[in-house]
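Of the protein chains in this complex, one is absent; all others appear in place.
== chain A ==
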Amino acid sequence: MTELPLIGEAVAVAAHPRLAGAKIGVVTFPGTLDDRDAARAVRLAGATPVELWHAGTTLGDVDAVVIPGGFSYGDYLRAGAIARFAPLMSKIIDAANSDAKLPVLGICNGFQILTESHLLPGSMIKNDHLKFMCRDQVLRVENNTTAWTGDYAAGQEITVPLKNQDGQYIADEKTLDALEAEGRVVFRYVGFNPNGSRRDIAGISNAAGNVVGLMPHPEHAVEAGFGPELGSGTEGLGFFTSVLNKIVGDNK
């Protein structure tokens, strides 16, 4: 892992003596791209990242798991479809559904893997305009009670990078209505819908709120000088501090 900082000051925002002991697993599949950025975001938030390999059969003692973006297994068959059956995924699915409700965050390809795993409903298809798109994207935090959004204000708008080709979130109307009614639409695109997602949905959660998936990339907006020019550039860091505060809170 690269030593901090590359540029600017690396500040652990949620500084808490117990946070550094928190371990966040970051999964790497063949074709994962953003695992190093996700691990760096975990470290910047004040916790310890733990590398998890897709073929592994144990999660060790991690307190939460991030499934980062990329093109796992080349996106062959469908995005996330083959990764979903990796040995480590069955452990993650069991832990997410267990009484302990392991916090799991799926970003971009990680979100696709979570829908293929049926941890989250719906699916992603090709962007309605058919092009790969990379831009700084404004999101509204619709639900700040999940394991990954507690440090945001409800209705807060944040800017993080978005980059995908298969980012159009779809589900049947009944599922969409249920997601809305249960407050499980966690993020919505603001100002511009970059991929034709139903009801401007950028991210959702499971019923318990421990599993969250979204297409945009909070882990690319955690460090001054590297993030979006709009806003502070570090508006994605709240995902990682949120889950740490959740872990510390649960362990009181």
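Following the convention adopted for this analysis, a contact is a pair of C-beta atoms (placed from the backbone, for glycine too) under 8 Å apart; a residue touches a chain by one contact, two chains touch by 3 or more; residues count from 1.
In this text, contacts and distances are computed from a predicted model.
The chain that is not shown carries the UniProt protein name "Phosphoribosylformylglycinamidine synthase subunit PurS", picked from "Phosphoribosylformylglycinamidine synthase subunit PurS", "Class E sortase", "ABC transporter ATP-binding protein" or "Glutamine amidotransferase type-2 domain-containing protein". The residue from A:Gly25, A:Pro49, A:Gly106 or A:Gly122 that touches the chain not shown here is A:Gly122. Within the complete assembly, A:Ile170 is the residue of A:Met133, A:Ile170 or A:Val190 that touches the hidden chain.
Within chain A, the residues in touch with the undisplayed chain are 77-78, 81-82, 85, 115-116, 121-123, 125-128, 130, 168, 170-172, 196.
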